[in-house]
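One chain of protein is taken out of this complex; the other chains stay put.
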């Protein structure tokens, strides 16, 4: 089974909770879920929605058209009505029927223009009610439910609370249509409102009364609700439900993080809150065995410099940011490169350039992240392609940083950051703190001989660091011989890394090894490509997905070996240039002309991969996608 | 004729003036000069020197071994004695003969080690005098002149002045050996001390008395001074003598610069001082017709933001910086990219990463400069390969910026910045301010239709800018359609630029068009490669040089067409990776394995190009160079 | 008020939360522009990033919505290049007093004719309510997991230490008072800070109407003008005392017309600037070179 639905409304008006409730209930039902959250750079009032997918098999992407649409307001109707499949169901409060679709002040001017055109072209009137009628004529069931009355009369809530319970009402209706039992819903509500008993009870009452009433209306209108959700999905062990920000936070915590610095920025900051909220690590006895500190810095420059300072003092230190913040960190990262400091920068890409689309998806900082900073220095750039990977990679990144003594950039995207999904609990990863200085005698921080010098922490020995070129002790040197040796010492780490890193951390083949065609992706786009495989191969293709993970140093041999087996190679990523394609061309000397690109700020969806693949097969080279609102 | 010599001494001890004087005198003599300045990141006391080359033909590089060495102190002797050719001349003050070479506190530890080894290996004693003797045994003439006495007795200077005139004395001796007439020397002194009459007279007296006495000593010791400089070089029109910083300053001033912002950093800041000092532009009548403002900002972030502000107000605005400053400017440049602001960033590369080698040469920021900043936006990166180009490119960059409405990075290096050379006066370049808004009605700053929208300046119309994605008016929009259109509008400039730019601004072939082998270079390395051609081709090779100038958008077709004609292609540049080679591999899909690289902080020299070429011909692939102190 | 200011709207929907103090600032600003008889084309609002930073899109004068913390250098560049423009800065407390603090202090050293309006809501509004530099030590807004562990910055005292020549504080919902401060600040020829206490009902449940009532008062019998050095010290001390009080004074605290604004300072070293600002030095000759005489201009470089 594969259920896709959208629930939307004004930002800050309960739409986020609606999504959380749905996702929680579906996962408690034993399903795998994957849910995208789309919102404006705004706190209250602009349109926002969740696109939720539930399946009995793991999913890593969303898919259009959707089966259901739940609308908390007229703008949601106006924005998404065209995304519902024939035979689908639309649910909204009966009270918005009279709302005028063409007079929604929060709506983007251009979107409103398109709406007017589309209403006109389809001969639809101006109100939500008229749109409903048109939808019904298209074979879509519209259920305009008098939620307000139900909540007030049957759940007994009074006016201000009615408005706030609208999201629960709407979600309940949607989930019931899909077949989620009321008990599961109530259980999910109890989890969500764990710390607010009263709210939990009220919402449970709302869910129940909406459930009964909704049933009644369906029967009355002779609507057969699809109820595709089976009540008996088997869970294989316990699952965790996380956003990407949470996944990385958990990974960092398991990986021995002891200092996290940050400056607030979307979509990175939530990671730091999760760490803050779980800052007491407990062992099996419930005892605290560690408590990483989170410091809000005055800006990103301070954030990276503080993290480096922490690392020098011997604690595992990291920071997290997005494009604008990363741009500011570049100088500090160079210092870490020159001083061989193990520090992890978690980099969540969002729409650029500049402030760009601060809350929207993008994968456009790949080339920047591998060559950011003046001068040359070794770094690792590792890109995760799923939430499970993001968690485990967070641990690996910290190990890499200390093993090779260099800055590690953990490259993620808004898709991963904000999407929620079910994952298996992680296995506890080993800690590798790299070579430590145990000798006595004069300590040379940058002892040559090996690419990596044994490390002592500040406080253990007397030592020097400088951003200038330096000798083995860490004092400034402009001597050309010293320069050359130290430069080479730093740069030669790149080969060491490539030779020691497991293949699975460089690039991963998803699908059958005897592929004919290959879709190359990275980051969250991997999920869409992987999810598309079954469908594509069912059409007789023999496609697999190659997900590239290590971006610097680049595993050109491995990638080349995969590419050389493929007849047709298609790169799919969320940027304009095709940055991974460029990187492969650069490193492997292979032309990659088939590119599927999306830079609207929305993720590439499973259906887009399928249709693009077919278009490429029909001869198109560069396909730019535009799906999603 | 081709003269190479070094004059060295402690930083701040007159060595800079010595170099300036020599360069000025040689150029007044009608010669072409090219002079490198090497100095530590230090104000006083550390070793510093000028390597000066003079020729009757244009030169763009230095060459080892040198003909003469002039030493103001023992450290200079210790550092450079091995760089003098057999038959060459070494001149120093007789007073330093007793100095102990192995006890020079300002010397780098590792250099001192090497010195001790080399003295030991060659059986040289510890003192300058003993070194002198050894040099004489190697066929090098050493003239330890009692400058102090000459200055005091014959020029009549008293103690504190004697020390300060030592540089003039030494330079005079060197130049006289080479055949520069005393009149020229005195004329040069007068120019140099233009604003200090008394100093001019004293120094002239020193030069004259040293001249006479030196002559006498040479005669007495039966030394035949080479005097290779002819007194009758013909100048073809007037020449200018400039450092690269000056060249760019002059270019910016001629190009209509009206606001230069900067934050001090080596080797960029001198450009701003030159602008400050010539801020009154005069027409033929001597009237002021413009006066660009120079503002010292509180940091580089402010510098770029202020320059952008100036550009928005309609003035030609620029800033200049080096690596650490550029790293900080990256966010601002992205804003300019998103807002299509014409702003020029002059980027002088120096040794990185981080503070690195702040006063030393490097070409290691190429990849960074083309992909710096999060997100994707169009920019131009233009790299000059000589001082004359640097000047004219500064004008072109400002034209490009306004024509295409984007940030332009003018990429230079410490070699260009600090080397002095003679150039022909520039032709006055045309000004192209790009499309201007002349209409009435509502102004749309980002009007679509063309890649470049007609521009109005703040104050002319009401308009909006934002770093967020925006609609044609400049208001924030997160609409996917608007996003796509605007993104494409910005990115499509890249094709427009490539199609409109003259070949000579993309890549330049130096040498014969029927080459067999090609040396690819950029920046100041171009000079060494070009200077090596005569020698290489005299050995029977058929080599030319391809200098790449436009780095972004990359002129792949043009470069490919040159490369496809070549049998052997060698890339020579001052970095570790071979960044231009990488860029060409990336864009042209051609493997370039023959790389001549230098990352010691010193420039690649003509002789190194020659020997590397031969080594490549003998099968070596990657050659890393180490010449120069 | 609302009538006369209608024309100052761009029509872009202000997407602030209901009850947000930014609405008050927006209204007061339109009123001030209207009453000052501003020429729209000659007025530029430069803003940072945050809820506050969106304001230029709503006001029908030119707007430059810049980077987080960098509105001041953008504004300085604009104003310096074209002193005919009237330039003001709007930004959040995080923006101007946190990431942008270096520029705020540097601006005081220059004294350009720019008014900086600090939207002080005690939080990072647009990133969901983290503590801003004005949040008091130990305060725990509803958006925070822990009480704030940093002490607060007082923008008036920082402004004074940085050399600002106009200092004022107002409250977002006293539109008349705020409008007066804005008018005065915009008219002042020098660097000004106007701190506006701006309720953020969404994240900051400490600074409420009630809080304002209890913790602020309107300055009375206070002459902000400074005439000489002696008075400067007196005022400085008095302001320190006022700011150390339990309640925050609202009103214009300082107006010092003695210090030269940046434009004059520039003109003192660039003579040409006084009569020919960069924006006036047109370089508009498309296709023609500038008639610069090389030898007359660059004599020193010729050999």
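Chains: A, B and C, in written order; residue numbering restarts at 1 for each.
One rule holds for everything that comes next: a residue touches a chain if its C-beta (ideal position, glycine included) is under 8 Å from a C-beta of that chain, and two chains touch if they have at least 3 such contacts.
Note that this is a predicted model, so its numbers are computed, not measured.
The absent chain, not drawn in this view, touches the displayed chains A, B, C throughout the complex. For the chain missing from the display, the contacting residue among A:239, A:414 or A:444 is A:239, taking the whole complex into account. Checked against the full complex, the one of A:64, A:134 or A:457 touching the unshown chain is A:457.
The hidden chain makes contact, of the residues A:120, A:196, A:282 or A:591, with A:282. The omitted chain makes contact with just one of the residues A:147, A:193, A:335 or A:562: A:335. Taking the complete complex into account, residues 12, 40-46, 105-106, 263-266, 269, 273, 276-277, 296, 298-300, 324, 354-355 of chain B touch the chain not shown.
Annotation for chain A: contacts to the undisplayed chain at residues 24, 27-28, 238-242, 246, 250, 253-256, 258-259, 261, 278-284, 286, 288-293, 295, 297-299, 301-303, 305-317, 331-332, 335, 422, 425-426, 428-433, 457-468, 474-476.
In the full complex, chain C touches the omitted chain through residues 98-102, 105-106, 108-111, 133, 137, 146-147, 149-154, 157-158, 160-163, 229, 232-233, 236-237, 240-241, 244, 259, 262, 265-266, 268-269.
The rule we apply is simple: only the chains that are shown with their structure count from here on.
The chain pair A-C and the chain pair B-C differ in C-beta contact count, and the higher one is B-C.
Rounded to a whole number, the gap between the C-alpha centres of chain A and chain B is 46 angstrom.
Taking each chain's centre as the average of its CA atoms, chain A and chain C sit 37 Å apart. Work out the mean CA point of chain B and of chain C, and you get 42 Å between them.
Across the assembly, chain C contributes 49, 67 as residues in contact with two or more other chains. Annotation for chain B: residues touching 2 or more other chains are 331, 335, 466-468, 476.
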